[in-house]
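Every protein chain of the complex appears in place save one, which is left out.
Chain nomenclature is as follows: A, B, C and D, assigned in order of appearance, with residue numbering initiated at 1 for each chain independently.
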Amino acid sequence: MRITDLEKTIGKFCLKVDDLYIEPGKIHGIVGPNGCGKTVFLKTAAGILKPDKGSIDYEGLTSREITMMFQRPYLMDTSVYQNLIYPLTIRKIKPDEAEVDRMLEKVGLLGQKKQYAKSLSSGERQKLSFLRALIFHPKLIMVDETLSNLDPESEELFEEMILEVQKKEPVTWLIVNHQLDHINQICYQIHHMEKGRFLKS
Amino acid sequence: MRITDLEKTIGKFCLKVDDLYIEPGKIHGIVGPNGCGKTVFLKTAAGILKPDKGSIDYEGLTSREITMMFQRPYLMDTSVYQNLIYPLTIRKIKPDEAEVDRMLEKVGLLGQKKQYAKSLSSGERQKLSFLRALIFHPKLIMVDETLSNLDPESEELFEEMILEVQKKEPVTWLIVNHQLDHINQICYQIHHMEKGRFLKS
Amino acid sequence: MIEWLKSVISDPGILSAIEVTFTMAVCSTAISSVLGIMLGLLLEKFQFPGKRIIVRMNRTLMGVPPVVVGLVVYLLIMRRGPLGPLSLLFTIKGMVIAQTLIITPIICGMIYSYARKAAPGIRVFAVTMGASRAQSVLLTIREMRREIYFCMVTGFGRSISEVGAVMLVGGNIKGRTRTMTTTISLLKSQGIFTEGVALGILLLVMAFILQWVCDMLQKEEEQDENY
Amino acid sequence: MIEWLKSVISDPGILSAIEVTFTMAVCSTAISSVLGIMLGLLLEKFQFPGKRIIVRMNRTLMGVPPVVVGLVVYLLIMRRGPLGPLSLLFTIKGMVIAQTLIITPIICGMIYSYARKAAPGIRVFAVTMGASRAQSVLLTIREMRREIYFCMVTGFGRSISEVGAVMLVGGNIKGRTRTMTTTISLLKSQGIFTEGVALGILLLVMAFILQWVCDMLQKEEEQDENY
Partner (left out) sequence: GGQKDEKKEDTKTEAPAETKKDEAEDTKKDEVKDKGKLMMATTTSTEDTGLLDYLKPLFKEDTGWDLEWNAVGTGEALKMGENGDVDVVLVHAKSSEEEFIGNGYGVERFPVMYNDFVVIGPKEPIAKTDDINAVFTQIINDQLPFVSRGDDSGTDKKEKKIWTELNLDPSADPNYVESGQGMGATITMADEQKAYCLTDRGTWLKQSKDATLKSELDIVCEGDKNLLNQYGVIAVNPEKYPELNNEGANDFIEWICSDKVQKLIGEYGIDEYGQALFTPNAGTDS
């Protein structure tokens, strides 16, 4: 993915990306202080915000193959299970029940399969959101601090899961996180942001 | 603060606290895996959820002196400044403008004083929420992972601020966090939770 | 009381009025809901110059006097009017048209007001899931289903309670276009007040039962959120 | 067109109708808003057995036919009725009572529906800030101000557009209790259709302007949230 000459102004904040190349199939980290524009950047890259200027070359990826996980995931007004299979539903794929159960089991949500999604705890929400993004095998996954409310074990588990995905069929990851030490271990490249700009690394 | 024989059931989840003593004027940490009931416990302790059974002895503290910061802070539909001084407004205290500006400056939100609060980035929201809780000098402060979306510098800054408050006039802190190493440095005592119960420490 | 109810239930005039009322109300609520939901969501989604004016006009039209709508529709569908050849005057169809004009702005305005809060978040989520436009709209509707249901109930209530437009466009023809409310109106004009009130209560009871049935069909429990 | 407007503006009958309409609408909207907001918030806040029935009854009452309310109020305030000594019949006060009965359930129902989503979070926040009960309610109202305004606009719209109840309780007395809509109704019954429509449009234009002024007074920009 190559981003050139991108500009996006919201209120007083201005995001400017002169030239950024995200190598496909690798895990990229983005770090930077609060309010430096990480979320705005990801949203623009995901096509949620329209840039004022500039262009993003997805190198053949369609919008169906891109996903983003929010800091506070949106959960549909229904059960955990329904939330999880929503991406499959809209793609008219019949979910493999055994596989779904296995995934839930792995992160410890199997017992809450039928629970009302909005009553989950924040960590559980993030887990659900993570699974929901993985379930339809996108090619570009953006993670906006989705892992920061997890307990240490879960965090490790998710790092493992990310690496597992990479082993099978590499996808591009853009992971925003504040904890450099964690992200360092799995990232191929780390991009630093400050005040709406990427620093040369 | 002493909690005895507390029971609270929500859905399938059940919180049980046989006997817990929170020593006043100290910083207490609470850790535990996702979904173990930390938030439910804090909410019950803050009087937001009514317990099914048992009692909480606040040792003379009134509800006006207790506050809680949520994982996802609630921001009022107005400016950052108005949000910040809300606790003073309802106490009919005239805010000290210089002091307010100093606080905002410290966390780097001064430039956003007039900004619409709901348009802040998540880290900024948490900072605002933190200041808003400090501004009215409560005696018991519960922090529900409010610090987990902050960048490392801000996190340190907030730890300093907590210690600063303790130096002036000690208040009771109940801090939920997943990163043991951070919390270990400032906490007087750490309480471990699992599946709705506190483990003997 | 029971005597009266029996006599009412066996009165073909009243039976037909009940039938006409509910036929008209269901049809006009259905059409207005489709239009109102569509327009409300479109209005929320797109930004364009003059949007505020449109929103304000919509709000104003929520208070359009039914008798004015009745007059306008009459002038449209009367024999000499532009839609005269369709022979809609003094028919239930004509009444449904008038009602639709009254109710659509109400549903549209309410949907817009709900969607302003809920829809942006839903839309963003839909994009991240790779939903198509249609799927995104569908999801918005699904997520707002409780609000939409409420809007429809409001529209339905307005529809069964209306007199002004229905009387003029429908002609209040006994056995054909006479509704419960126009019957009550007629009783009122004849000074027969208590029976009018009784019929009104009967109408409300039926509306209540209908709503109960709809609530049951939804079978949805409200569940607590974890804040 | 301008000729007509001039003649309308100088007609004391119409001027008085305009005055009566807006006096009545403003009063009844104000009273209904206070009652409706209070009841709606209370209904949302407290859990009690039979609450679902109350909610459903409220929704049903949103569709109470105005003519029925008119009849009931008439029977209450007529000379021989229980409130007869107050001499409310054929006065604007009486009309306001009838209107209030019609509009309060609408505002209450809408407020309840908005509050169900918004209020729990606000209330929890108010507790953490140490707000008293009254302050917590106040905050809820402040946070829901846009929705409340919308409810009031809806109520106002209903109020200026009503005929059924107002005609009966007010008596449509020329120069005293005749409103714009009852004037239109009268014109209709005289077969003067186009002038009726014109008056209706005049009414809507005035309502539009009034709303514009209210919007201005609020001076509030809508701002984007950061999702």
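Assume contacts are C-beta pairs under 8 Å (C-beta built on N, C-alpha and C of every residue); 3 or more make two chains touch, one makes a residue touch a chain.
Predicted, not measured: the structure shown is a model, and the values here were computed from it.
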{"item": "Which displayed chains the unshown chain touches", "value": "C, D"}
{"item": "Touch with the omitted chain, as defined above, among C:Met57, C:Met78, C:Ala118 or C:Met206", "value": "C:Met78"}
{"item": "Selected residue (touches chain absent from view) among C:Ile18, C:Ile102 or C:Leu187", "value": "C:Leu187"}
{"item": "Sole contact to the chain not displayed, among C:Thr91, C:Thr140 or C:Asn226", "value": "C:Thr91"}
{"item": "Residues in chain D touching the chain absent from view", "value": "78-80, 89-90, 167-168, 171-174, 176, 178, 182-183, 185-186, 188-193"}
{"item": "Interface with the undisplayed chain - residues on chain C", "value": "7, 11-14, 16, 78-81, 87, 89-93, 171-176, 186-195"}
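Convention: only the chains that are shown with their structure count from here on.
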{"item": "Gap in Å, rounded to a whole number, between the CA centres of chain D and chain A", "value": "48"}
{"item": "Between chain D and chain B, distance of the C-alpha-averaged centres to the nearest whole Å", "value": "43"}
{"item": "Junction residues of chain A, two or more chains touched", "value": "10-11, 39, 70, 74, 116, 119-121"}
{"item": "Residue list for chain D, restricted to those that touch at least two other chains", "value": "121, 124, 224-227"}
{"item": "In the complex, chain D residues that touch chain C", "value": "56-57, 59-68, 70-72, 74-75, 106, 109-110, 113, 116-117, 120-121, 124, 146-147, 150, 153-154, 156-164, 168, 180-181, 184-185, 188, 193-194, 196-197, 200-201, 203-204, 207-208, 211-212, 215, 222, 225, 227"}
{"item": "Touching residues on chain A, where the partner in the complex is chain C", "value": "43, 46-48, 63-70, 74, 76-77, 86-87, 90-91, 116, 118-121, 132-133, 136, 138"}
{"item": "Residues of chain A defined as touching chain B within the complex", "value": "10-12, 31-35, 38-39, 71-72, 108, 111-112, 115-116, 119-124, 127, 145, 148-155, 178-180"}
